[in-house]
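Here the complex is missing a single protein chain, while all its other protein chains stay put.
Each chain carries a letter (A, B and C) given by its place in the written order, and its residues are counted from 1.
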Amino acid sequence: MCRWLAYSGSPVRLERLLYEPKHSLIDQSLHSRLGAETTNGDGFGIGWYGVGDAPGVFHSIEPAWNDRNLRELAAHIESPLVFAHIRAATATPVQLTNCHPFRYGGWLWMHNGVIYDLPKVKRDLVLAIDPALYPEIQGSTDSEIFFYLALTLGLEDDPPRAVQDAVGFIEATGRRHGVEHPIQMTVATSNGESIWAFRYASAGQARSLFFSTEVETLRMLYPDDARLQDLGEESRLVVSEPLGSLVGAWNEVPESSWGVIQPGQDELHSFEPTRVSARA
Amino acid sequence: MCRWLAYSGSPVRLERLLYEPKHSLIDQSLHSRLGAETTNGDGFGIGWYGVGDAPGVFHSIEPAWNDRNLRELAAHIESPLVFAHIRAATATPVQLTNCHPFRYGGWLWMHNGVIYDLPKVKRDLVLAIDPALYPEIQGSTDSEIFFYLALTLGLEDDPPRAVQDAVGFIEATGRRHGVEHPIQMTVATSNGESIWAFRYASAGQARSLFFSTEVETLRMLYPDDARLQDLGEESRLVVSEPLGSLVGAWNEVPESSWGVIQPGQDELHSFEPTRVSARA
Amino acid sequence: MCRWLAYSGSPVRLERLLYEPKHSLIDQSLHSRLGAETTNGDGFGIGWYGVGDAPGVFHSIEPAWNDRNLRELAAHIESPLVFAHIRAATATPVQLTNCHPFRYGGWLWMHNGVIYDLPKVKRDLVLAIDPALYPEIQGSTDSEIFFYLALTLGLEDDPPRAVQDAVGFIEATGRRHGVEHPIQMTVATSNGESIWAFRYASAGQARSLFFSTEVETLRMLYPDDARLQDLGEESRLVVSEPLGSLVGAWNEVPESSWGVIQPGQDELHSFEPTRVSARA
Partner (left out) sequence: MCRWLAYSGSPVRLERLLYEPKHSLIDQSLHSRLGAETTNGDGFGIGWYGVGDAPGVFHSIEPAWNDRNLRELAAHIESPLVFAHIRAATATPVQLTNCHPFRYGGWLWMHNGVIYDLPKVKRDLVLAIDPALYPEIQGSTDSEIFFYLALTLGLEDDPPRAVQDAVGFIEATGRRHGVEHPIQMTVATSNGESIWAFRYASAGQARSLFFSTEVETLRMLYPDDARLQDLGEESRLVVSEPLGSLVGAWNEVPESSWGVIQPGQDELHSFEPTRVSARA
């Protein structure tokens, strides 16, 4: 059910994030260790902030591991804030409009996980989306519906609040339709300045999620590692699975948590879906 | 806005319909004469009845004119009832799930035309679809929504009635949203035995549509044309644009009409959208 | 490095070969057990004899496991002689012209394995191809060059002789360029009546290959298995990995062997590359 990576920090060429680390995200497209599936070959996408007002996105329906265009773009695009996602489709078609990250205005969104029994709940979830946003939906995934629900509920103003509201609504809707554990998720979203990351599952045992240790600490641990010298002090990664092989570089995000990577001090909080009573 | 072809009759290899005639459908993908656009290069699809219970469909997002797989399949599949469609996308993405013909159970559906101002009316149209059918919608086109509306309104029992009801509903919904001329269409649908074809536009001037002259009549006109000798007497084509160059081979379907090609006598009737008062 | 399947016998719908068996070829595209790679997601192809003079082929650059068109075609095409191949690319691009099976006239060809150090030997191998055949080469794989070498050396007249000559030439050419073990292969080729299968590797340890037990014997072993009742007595499968779960259904093709499935008695012989002294 997908793997992803979010980076914020000093501008880097994308290949440094996507291809160079041991057990890179591109390796994970063929050989994921911690994912629900070992193969994540049902398309992929990247999103990045840089030239232009809105973030750029590039999507492909081919497996990431041998996509020629991805390798080109990764070698020739530099950015201070990057999202990357490799997909293992659950039930919806492999098509560009179903590839993450999704974009609305200046926001990016990507999701690993699933809204269970989507055919049962899809119509009710879609009906709850702001009619003004409804025509913007392009694909058919649970993940994009989740994004538009969060936008409807105020993502642009207060991301943690909106995501907790959206998950509360998804859980209430699922349970009304007899779905015991309605959602499984890690999510990342960004406005180009901060990255919010979420880890939660209705049944517990949410998909794995890790954030990188502060660069300053890593430099003290590995004073001879040249790769750490040219990273800015605020550089930070959030990933589905640890990359590389530096001991001490990764910290697991606890279950039912959300965090924010931002200018200044990053934060980590507990995640609690808003209790709502979904209308019948 | 697309071109299409529907064939019923003695089993033929698809290439005979798609490639061999002068000004064939595949030619029309590059050089349509009567279409709203000269190029119909935004994907294509074929549907056919034969092996298996339901009809088979093959869709591609590439232009038909140089699709290697289409040429292969056309040379190696034979069928007594064939739909083929080349797309000129209006506003929705070029992806497999947006390619015609659409299939539901044993039914095929294809559309040339447009529901105008789709973003304004889409949500209301989708809400009118039977919730049990809603999860079956795969793509994002107006044409597929039109199909599911017709299914909701009884397509499988009485196709002309259901399509007239669906068009009436689309017109009422559009007008409620300030759309002066809500729909433009030719449509073909089949259950594997009969083909129903429709031509209508809210503003008049519906897309062109032609049906072929009876084989028996053509043989009298062209006693020396070998191609006519091995066609069964009930063989009939309905097309957006005439194929080939036989004078007398094609008859225009009048505006605001529907017809049915069926075992026994074919029929042609006038098409009148059902007057409905769409709820606010 | 790919998996494949070849079938000859009573006409079957392709899905029965490709999707229905436990551990089917489509399963193997995600989870091969015996292959050099577990994932074979770099395109696929099928070839079949039936309608039309030459065999039909269908190729796709997407992974087989969720290709919508493959599922459609498999459900709606029936054939008495079928090739299917899923690819794990070694070094050449994923594109339609690199997908197996390759076709020339009425012949199909597919290959699992590799000509090692292709950049070193490619030019010499291509130079040995009949100049009249040279313009027919469409892609850039070692496997297609191998096919055209075999055609140059008389594949259409004596397949075992031609393949042994071609392998001898490939080995001599490789060794002249310092390649210790020039080739690794299982190959299937057909003219629409017989299927020839080959297993060989310069270094030994050729890729796995199995043929199915005679239907008559299987029926005695499993008198209650309904699936065996409607198979013709001459039905035979050759596969990279056993399908299904019937004990006794599969027999390993010994290393350095070739066999032929044909009307009448099938045959199995030892495979010996022809010793040639490649010109400098």
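Note that in this section a contact is a pair of C-beta atoms (placed from the backbone, for glycine too) under 8 Å apart; a residue touches a chain by one contact, two chains touch by 3 or more.
In this text the structure is predicted, and so the values were computed from the model without any measurement.
When the whole complex is considered, the residue among C:Q138, C:T213 or C:T274 that touches the unshown chain is C:Q138.
Of the candidate positions C:R71, C:K122 or C:R161, contact with the unshown chain belongs to C:K122.
Here the missing chain is touched by one residue of C:P11, C:P93, C:G106 or C:G192, and it is C:P93. Residue in contact with the omitted chain (choice from B:V12, B:I61, B:V82 or B:L218): B:I61.
Considering the whole complex, the residue from A:G52, A:G178, A:P223 or A:P263 that touches the absent chain is A:G52. By the touch criterion stated above, the residues of subunit C touching the omitted chain are 93, 95-97, 118-119, 122-123, 126-127, 131, 134-135, 137-140.
With the whole complex as reference, residues 30, 38-39, 41-42, 61-63, 66, 68, 89, 93-94 of subunit B touch the missing chain.
Looking at subunit A, the residues touching the absent chain are 13, 48, 50-52, 54-60, 68-69, 72-73, 75-78, 96.
Simple rule for what comes next: only the chains that are shown with their structure count from here on.
At the subunit A-subunit B interface, residue numbers used by both copies make up over half of all numbers present, so the two copies contact each other through mostly the same positions. Per-chain Cα centroids separate subunit A from subunit B by 41 Å. Residue numbers of subunit B whose C-beta contacts span two or more other chains: 96.
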